[in-house]
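Here the structure comes first, spelled out in structure tokens, and everything after it is commentary.
Note that one protein chain is taken out, while the other chains of the complex remain in position.
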């Protein structure tokens, strides 16, 4: 006879209340010998310290990968990872790629057709044919 | 109960014709046109765009501006009153449910905002769209003639009595007229002859509700067993379709109570 409770779990939205950067780790792989890593080596020497210092939310790892093209691998909170091969790129191009990976949210790339997606109910509610004044003309 | 009230919004949207090529305003036709054949289709995109170029709702215009300057938008200090055509949310507390010390109640907005936002307004000039299936109920004629025509002056809610009750009047109002001796008598009668003194018979005899009779007395166990056996026998005669239909109906009711329907 009384009111009973059903259990529900609250859902969070990143950026509502707090924002968590979704990129959690970035691996920079280079090769000492190969020419395609020339820009990467320059990036690691000149730009990476500053980049890492300004992005303390991300864990950085630099490791050699001999006889392979240089690559940046970013790991995300949702468990996915994204890799960009940066062979023959200039250091500043690599910085752009690193920023791209840092700002991504880890989801698969997909076309965004609706600019706003929300789980909140709209202020005016769902339109109902049984309510309202109708259109008076 | 028998009144057929058609949906005003849909009526407005559907029964439109175009009064002339120079005017883009939509007018409500007074005659009920048949739908597909009576509506003229626009053959070009420009004509469709022009036809859909409806002026804004009156509430978005400045009521204080002159008639010539009707396009003037309201200033930022004004409240645009344009209640949504949607079902009321349960998070909008009805005015009567607000506590005494709530500022919304103190501001005395009840007659203006709250009653209007949760209540259907029917356009007053669509009498011809209202069809009645039962002429015995004159009440249905008045269902659509309540609200004022000026949308800038939100009127009070349509009177509640304009809508037909689906429950009917309760047969017995609680009058608290039965004494303890009456209840003892009721119990004795029920125990002595449960078939003759059924719940309905006792309710009519003591002029109280059936619920009250069931609260007071209980049939002897053999009578309950017999009734239960009759019920089981009736259920045993059900075929698979009827049994499934009953089960589904019960499941639907359960879903309804859990808010899933």
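Some points to look at:
We call the chains A and B, going by the order they appear; numbering starts again at 1 in every chain.
One rule holds for everything that comes next: a residue touches a chain if its C-beta (ideal position, glycine included) is under 8 Å from a C-beta of that chain, and two chains touch if they have at least 3 such contacts.
Everything that follows uses one rule, which is that contacts and distances are computed from a predicted model.
Choosing from "Protein CSN12 homolog", "Large ribosomal subunit protein mL44", "RNA polymerase II transcription factor B subunit 3" or "RNI-like protein", the protein name stored in UniProt for the chain missing from the display reads "Large ribosomal subunit protein mL44".
Panel shows chain A; residues 1-14, 16-18, 20-22, 24-25, 32, 56-61, 63-64, 66-67, 77, 119-120, 128, 130 of it touch the chain omitted from the view.
For chain B, the residues touching the absent chain in the complete assembly are 1, 3-7, 87-88, 90-99, 101-102, 115, 118-120, 157, 159-160, 163-167, 252-253, 256-259, 261.
The rule is short, and it goes like this: only the chains that are shown with their structure count from here on.
Computed from the mean C-alpha positions, the centre of chain A lies at a distance of 49 Å from the centre of chain B.
Contacts from chain A toward chain B in the complex involve residues 6, 121, 123-137. Put simply, chain B touches chain A in their complex at residues 7-13, 16, 25-28, 54, 58, 83-89, 120-123, 126, 147, 149, 151, 258-259.
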